[in-house]
Each structure stands twice: as C-alpha cells, then as structure tokens.
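Note that this complex is displayed minus one protein chain, with the remaining chains in position.
Order of writing sets the chain letters: A and B. Residues in each chain are counted from 1.
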C-alpha cells in the first residue's frame, strides 16, 4: 500500500483512494484522536458512540468557560448546526477561534439550513472561517448554494470556498473542487436512523486529525460509514437494529474489508 | 376499508377504529409529515427514531430565533414538559403561537406534573391554548385533574377542555369526551424503557397531521405503539432489546397486522 502522503498531489485511482481510506482507519485506531463536537441534542449520544467505535475519543461540552480548553486539547473539531441555540452559538465562536489559532482541522455540518433562513445565513458566515470539510445532504446544499447538487456544482462550490465537501445521498459525492469521487456504499435504512449523517460528519473530523488531505479524509469517513452501514444492514431487521449493528461493524471493520467493499468511481470536477 | 372521513361523525365500532388506525399509518408513510418536537433531553434521540421508523420526519430545535420557522414548515407540533427549562419555556410560547396561527395540530405531554407544582400550573395554562390531544400517565392525570383516572373522569376532563386524551397504562384509555376506547395492546417491558411514553406522544402529533379526528389520531398512535411494542417484546430479552426491536417493528408494521392484533373495547363516557 502506498502511503497517503505519496498519494496526495498526484493522480489518485479509486483503488488508491480506498487504500488511503484503509490507512486512515488504521491511524485512527493507533492515534486515538480526541474530537470535540458541538452537535445537536438529538445526535450527541449516537455521535459519541460512532467516534468511540471507530477509534476516536469524543468530548461535547458547550460551556463557554470550558470549551476553549477542551478544543485546545483535541485534535479536531466538529460544528453541527442542529438544535442551534444561544449556547451553541457562543460555543461555536470560541471553539472555531481556538481551532483556527491552533491549526486544528474543523468540519461544518449545516443541518437543516433549508428550514430556517437565519441558520443558512449563519452557516454562510461560518464558511468564511475555513472549515477543512463540509458534510451535508441535498436539501442543505441547495439552500446554501442556491442550486441543485451535481458533480459540477458541488465541485465549484468546494473550489470557491477552498474546502472539501461530502454530499450524502443515495450515492455520496466527495470533492475538493479538483477531484470528485462518488461512493456507492451504504444502505437506504441508514436514512431512517436519526443522526446518521451527523455522526458521519464527526467521523470526517476524526479522519482529518490523522490525514491532512481533506479530500482523502472526507472520502475515508464516508466510505467507512457506508461500508459499516451496508454490513450492518445485512444483519438488521429495521432502523433499530441497524443503528446498533453499525456500531459493532465500525468497531470490527478492518482495512482490507474496507478496500474490498469500496464502490468508488471518479467524476470530472467540471463539464 | 371505509375511509376515516366516512367514519368520523358516526358510530364507530372497535374494528372501525382499528381500520381507521391502519389508514392513518398508511397516510404517515405516504405523506411523510414533519413533526416539530419540543421534548426533554432524555427523550430526544429515541423520539426522533420512533418518528422516522413510523414514517415521519422529526425536527427538534429549541432556539427562539429559529423555532417559529421550523414550526411554520412542519405539519404538527409536540410540547413535552420533561426537563422543562427557560429555553424550552420560551420555545413553547413561540411554537404554540405559530401552531395556533397556522392551524397546526399540537399535542401536550405533561411529563412529571406530579413532581413539581410549578410544572402543573404551567401545564394547566397551556391547555387553554387548545392542544388537539393530551397524552399522559395515571400520576400525571391525577395531578392535573385532582382525581384518579376512570373512564368517566378522563372523558369528563377531555370534554371540559375540548381535547382528546390518551391515558397510558396497563390498558390505554383514549377519549374525546364522547367516545372512550380502551386499548389492551402493549407489554410491561415498555415501561422499563425511558421515553417510551414521550415517543408515543410524538406519534400522536404525527397522526394528527394526517387525521383531523383527534380521537382517531390519538387511538391510532397508541395502537401503533402498543402493537409494535408487543411484537418487539416477543423477540426481546429485556428493556435494551425491546427499545431496539420496537423501532424495527414500527418500521415494518402494516395495516392488516395492526387490525388483526388490535385489542380495542369501547366504554361509556359517563356513568
């Protein structure tokens, strides 16, 4: 397996990307990174369990007095806009400042920006603070970008903002504005589990703490969740059991399985 | 199957009510209603998963700046008084106002009003804002109504407040002050899972978004939870596994199963 550092900066093949994702997974287990999460009240427990299962250590305080210290001792930060209230807004200001000052990668998950205009405005402001990656779904992309997601529109969005984007859907799309990967893993039942996307965003943050190429880190996280999810689906009877089984599968997943199960294709960044 | 609209306003039989509940379940899956939930911190994740499993889409922000926009784009509202703090109190004011102005049905779940007098006072005030349904347990009813629940006392309570009531217990009681149904489905293990009643209240809200007869909607929700719960219990070894299995069963439940499993009897609204 070539090292991801060798891979970065040259032409990746889909198999290279899967191999790089496997290396990211190995480094998660070895380095056990701390990921501080500002996330919504619905997602906190499941997100913490996803991070633990994958090999990271979550923390979640929102207290303005404490969050600076927590972020400073973490290796990555997640900002998820679900159930976004005054406390989370204050916490986000301090946390992102701390991350920027310390050179920590941070991820934005603009949950439900399609439901309240204030939240979309706030998300657009946050993007100026240079998240390394943005993970979102189709409705959220449409609200932020004022247009439907296509490989070309998503990669233009990423290029203009100098960030990676992970767009979740039936097929996930990952791009940094130059490279565009489509990941066909996952299972429809995953959309019936609350916080599945939120937890994937936290895993993007974890992967960024061990992989400086944001395109590779974002793709690795979505591939890990997708493969774990489809393996979990095979053992599940519905949305309750898949939510449990995906934690088991994340914990038990190894690099060779990830590579052999990966369904990755590349698209062009522009037409 | 007769349509529920034909059923409303005439004499329902228990089997009619089960058929109407099956039709409600079908409409949930077809219309995928959005349900905004102000609910307690313990219940948020499980409630979201119950709504998703049954076919609805939850949102849960409490932010005063956003909640009006969220409720305005939803089809029903839940107000659950668990872990009720300043933020939830402010959110409730805005959310109920928005629901009333937009003609959205809303449901009150007066959790633990037997534990703090302030909470009971607040619940009584909220009832003046005309919830379409109130779902609660025996201790909560006793605290609100200053008397033990019987078919007669519960239906008088509902009649006086022009609301439907869903009283959970070994047998659930549903009434709108005129009609009184006893639903004998469910399983004792369900009482050992936190937020089971809270999630049932959220499902009442979901059902109200697709069924204008509050008696039918409330009965449908409690029947759906009861049948899913007893099917889940048959596959479970305790409170952990039933909480998972009920999500699977909610997702997999169909109308004919609901009708064939229903244990509904009717009582008189007054003695």
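General observations
In this section, a residue touches a chain if its C-beta (ideal position, glycine included) is under 8 Å from a C-beta of that chain, and two chains touch if they have at least 3 such contacts.
These numbers were taken from a predicted model, which means no experiment stands behind them.
Interface note for the absent chain: among A:12, A:28, A:62 or A:78, the touching residue is A:62. When the missing chain is restored to the complex, the residue among A:12, A:25 or A:41 that touches it is A:41. Checked against the full complex, the one of A:104, A:154, A:243 or A:264 touching the unshown chain is A:243. Taking the complete complex into account, B:244 is the one of B:134, B:203, B:244 or B:262 that touches the chain left out. Counting over the whole complex, chain A has residues 41, 44-45, 48-49, 52-53, 58-63, 65-66, 69-70, 73, 87, 243-252 touching the chain that is not drawn. Mapped onto chain B, the footprint of the missing chain covers residues 40-46, 82-86, 112, 115-119, 192-195, 236-241, 243-244.
In this section, only the chains that are shown with their structure count from here on.
Computed centre separation for the pair chain A/chain B is 35 angstrom, with centres defined by C-alpha atoms.
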